[in-house]
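Note sheet for the following structure.
With one protein chain held back, the other chains of the complex are shown just where they sit.
Our next item is chain A:
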Amino acid sequence: MTAISAIDVNKHYGDFAALDNVSIEIPDGSLTALLGPSGSGKSTLLRVISGLEVPDTGRVLIAGEDVTALTPQKRGIGFVFQHYAAFKHMTVRDNVAFGLKIRKRPKAEISARVDELLEIVGLAGFQRRYPSQLSGGQRQRMALARALAVEPKVLLLDEPFGALDAKVREDLRTWLRRLHDEVHVTTVLVTHDQEEAMDVADRIAVLNAGRIEQIGSPRELYEEPANDFVMSFLGPVATLGGKLVRPHDLVVSLRQIEDAVPVTVERVVHLGFEVRISLRDADGEELSAQTTRGEAARLDLSEGQQVFVRPGHPAFDADVAAPAA
């Protein structure tokens, strides 16, 4: 079943097309990431779904109901913002209870629900604090609890980890994934960070210049990118003979082999298990190859050395794995 459908959505700001005839279907219970560079329209699409932004043309359906004409208040959504959007003058408890109080639920019910949510997001001991007394990660978890309190049909997260530092971001990512497995509410997450999208989402829609380039599972997108944009956005790439290749799909050989291009070694960087080799081809173009520690030891490269590269995989390439003659 489809939880959210956006159909032929257009949104222009003056001459700028933020969304150019975008259609997307988001399955029930999924965690979908809208991934793209800034200005690609991913946040605009999320805000159109939420009703915070009104599209020029197109329709939005939530749980099968056409909500295009409805205000955000009536759409049954939960929205989480990059900068928390906390109600600063309210305690954590009042923040989370906000939506329930507006719905005039009985006090006992509100109290029990808030307790439960604070427990889920790990803020049970913080309910009397004010947002200014919380860390960024705690504020965002409070914002999530607040959004979940009203039992939204869909949960919309706009760069929810964007304002946090790297370590906290990674922790929250894992936490969100677990939360989603527990709560099962259809979730759409906007991010510009491909690693975050791959880590958290079970489906990714890649956006570029107001259009959706490809939708699929993280693995599909990585292994079968629809075009160069998706390929270069979803991981590191090297250009070899005018074609895009993943650095770990480059075979480095000490002798001339079939289809290989001569290159010069610029630098060899040891990053633990992974070894990165910076290369420069005859035209002066830089490219980077990625290999294992063992393979690097076998090659024993030094700076300025001439080697040969071609697309492939060292492990399946007996020809190359053989020591140089």
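FYI, a contact is a pair of C-beta atoms (placed from the backbone, for glycine too) under 8 Å apart; a residue touches a chain by one contact, two chains touch by 3 or more; residues count from 1.
We take it that contacts and distances are computed from a predicted model.
Peer 1: Consult the UniProt record of the chain that does not appear here and report its protein name from "Phenylacetate-CoA oxygenase subunit PaaI", "Ribonucleoside-diphosphate reductase subunit beta", "Sulfate transport system permease protein CysT" or "ABC-type polar-amino-acid transporter".
Peer 2: Options "Phenylacetate-CoA oxygenase subunit PaaI", "Ribonucleoside-diphosphate reductase subunit beta", "Sulfate transport system permease protein CysT" or "ABC-type polar-amino-acid transporter" considered; the missing chain's recorded name is "Sulfate transport system permease protein CysT".
Peer 1: Using the definition of touch stated at the top, determine which of A:86, A:164, A:179 or A:275 touches the missing chain.
Peer 2: Going through A:86, A:164, A:179 or A:275 one by one, A:86 is the residue touching the chain not shown.
Peer 1: If the hidden chain were put back, which of A:150, A:209, A:244 or A:257 would touch it?
Peer 2: Answering carefully, the residue with contact to the hidden chain is A:150.
Peer 1: Using the definition of touch stated at the top, determine which of A:36, A:55, A:99 or A:137 touches the missing chain.
Peer 2: Residue touching the absent chain, from the options given: A:99.
Peer 1: Hey, which chain A residues sit against the chain that's not shown?
Peer 2: For chain A, the residues touching the absent chain are 50, 52, 71-74, 77-79, 81, 83, 85-90, 98-99, 102-103, 130-132, 143, 146-147, 149-150.
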